[in-house]
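Note that one protein chain is taken out, while the other chains of the complex remain in position.
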Amino acid sequence: MTDTALLVIDMFNDYRHEDAEKLAPSVSDIIEPVAGLVSAARKRDDVDLIYINDNYGDFTANQEDLVRRALDGERPELVEPIVPQDGARFLQKVRHSAFYATSLAYLLRQLDPERLILTGQVTEQCILYTALDAYIRHFQVIVPANGVAHIDEELGKAALQMMERNMRATILPAEKCLD
Amino acid sequence: MTDTALLVIDMFNDYRHEDAEKLAPSVSDIIEPVAGLVSAARKRDDVDLIYINDNYGDFTANQEDLVRRALDGERPELVEPIVPQDGARFLQKVRHSAFYATSLAYLLRQLDPERLILTGQVTEQCILYTALDAYIRHFQVIVPANGVAHIDEELGKAALQMMERNMRATILPAEKCLD
Amino acid sequence: MTDTALLVIDMFNDYRHEDAEKLAPSVSDIIEPVAGLVSAARKRDDVDLIYINDNYGDFTANQEDLVRRALDGERPELVEPIVPQDGARFLQKVRHSAFYATSLAYLLRQLDPERLILTGQVTEQCILYTALDAYIRHFQVIVPANGVAHIDEELGKAALQMMERNMRATILPAEKCLD
Partner (left out) sequence: MTDTALLVIDMFNDYRHEDAEKLAPSVSDIIEPVAGLVSAARKRDDVDLIYINDNYGDFTANQEDLVRRALDGERPELVEPIVPQDGARFLQKVRHSAFYATSLAYLLRQLDPERLILTGQVTEQCILYTALDAYIRHFQVIVPANGVAHIDEELGKAALQMMERNMRATILPAEKCLD
């Protein structure tokens, strides 16, 4: 059993989609704290790092394809700091929640961490939905307020409130998540 | 194939839990529109009425138990108008989303409605989560703004915005949902 | 955590379906050992008794309906000895595996037994499929050879071999299952 699983959600994005212009500045604000968490997780034996990313409907893509397309996109500087190293766990998802139609729940049962840290994008969408699916499976969830990016600032705030009040998530600065 | 499935979510509540005092006034506001939808659904061949309710952790309860306990609770007047008639479809759920660990997705594949109407409680909790799980399964969702009850007014509003913007739900007055 | 969960699968049957004439004699052979297991489970604090039964496509039925219809069927003597007492856990399923589209996996995560005993019918169908779904979820499975009924004797034997060899199930006499 490990202490903690760090989930890095949907950070491999080419920023060419609708709403990308609203999203990218928020990702720009979080990329440093997220990269800090990833870097810390790599050094620690008690933290499992798991990338999970949408396949954007392409069932022929492998993990490298998803990373490369993001690096070839509009905002490579929001991707480079967290590119997976060899030997990183990497799951593909097909819809918004990281739990839906993926092996994440199975993998987490095997790793059996005490808590999940959710980072990435989008606070009021995939982060919120993944937090919910973690909560109904009785995982303890931690969300770094400065490690999740929103499209809509007000809905992002509401999503954090929902996670805290209704899903018993702990909202912390990224710097405190691995203390 | 039917046109529409009307889901009545978590209305069998004894209102003895935490937050019941915040929730009950909002349910009081919606009970008439919800009862109107239930009554209309009963009369129409093209609408499938499905009750789905939490079992509150009691795996020995049957549907009648859940209804009776609600009628014996603090606010029977919020329960009586929508008590199931004989021959109503009734599913039990164990966590927040009506899709999690239930046969709802299976039943809906069999009934194959074009759209789902979500009514009941709580807007920013089970309604939101059920809307999400419907959306990721590509169901078209309709939510009557006056047919869903909240605990927190601001989060309830944010949840409706999330459903409309991010889950492509249609928000309508209850009176228009079955037009 | 309990030691053991005893699953009683699909014993509420009216024996009016295709293959009922082949199935009933085999159920007749197992009803006494199954009733013995049920009776023992009721007396023991370390055994969780869980009935799980097909709803035969009727989403309006409650647990009592399913039991009553079986008692009103062709072979009430194969039903009476294991009728649930008040306060028994009872889940409904909609297809062959007891795990598919039900809350069984969730309930078992909550109860957290060390092992599952599978009894009931049909060895080469619902028992086999439930054993598989238990195995892929890493539950330890015990099957009483004289506590599961078949339609086809050869396929029933093959199913027991599959469970033993490929799903690491332990095949035991019913009398030994709760030792």
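Letters are used for the chains, namely A, B and C, taken in the order the chains are written, and counting of residues starts over at 1 for each.
One rule holds in what follows: contacts are C-beta pairs under 8 Å (C-beta built on N, C-alpha and C of every residue); 3 or more make two chains touch, one makes a residue touch a chain.
Because the structure is predicted, anything quoted here is derived from the model rather than measured.
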Full-complex touch with the removed chain, picking from A:22, A:44, A:69 or A:89, is A:89
Quick one: which of A:46, A:64 or A:112 touches the chain that's been left out? A:64
Since one chain isn't shown, list which residues of chain C touch it in the complete complex. 95-97, 100, 124-125, 128-129, 132-133, 135-136, 152, 154-155, 158-159, 161-162, 165-166
For the chain that got dropped from the picture, name the residues of chain A it touches. 50, 59-60, 62-64, 86-95, 100-103, 105-107
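Here, only the chains that are shown with their structure count from here on.
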Chain centroid nearest the full-protein CA centroid: B
From the C-alpha centre of chain B to that of chain C, how far is it in Å? 32
Report the inter-chain centroid distance for chain A and chain C in whole angstrom, where each centroid is the mean of the CA atoms. 41
Touching at least 2 other chains, the residues of chain B are 95, 100
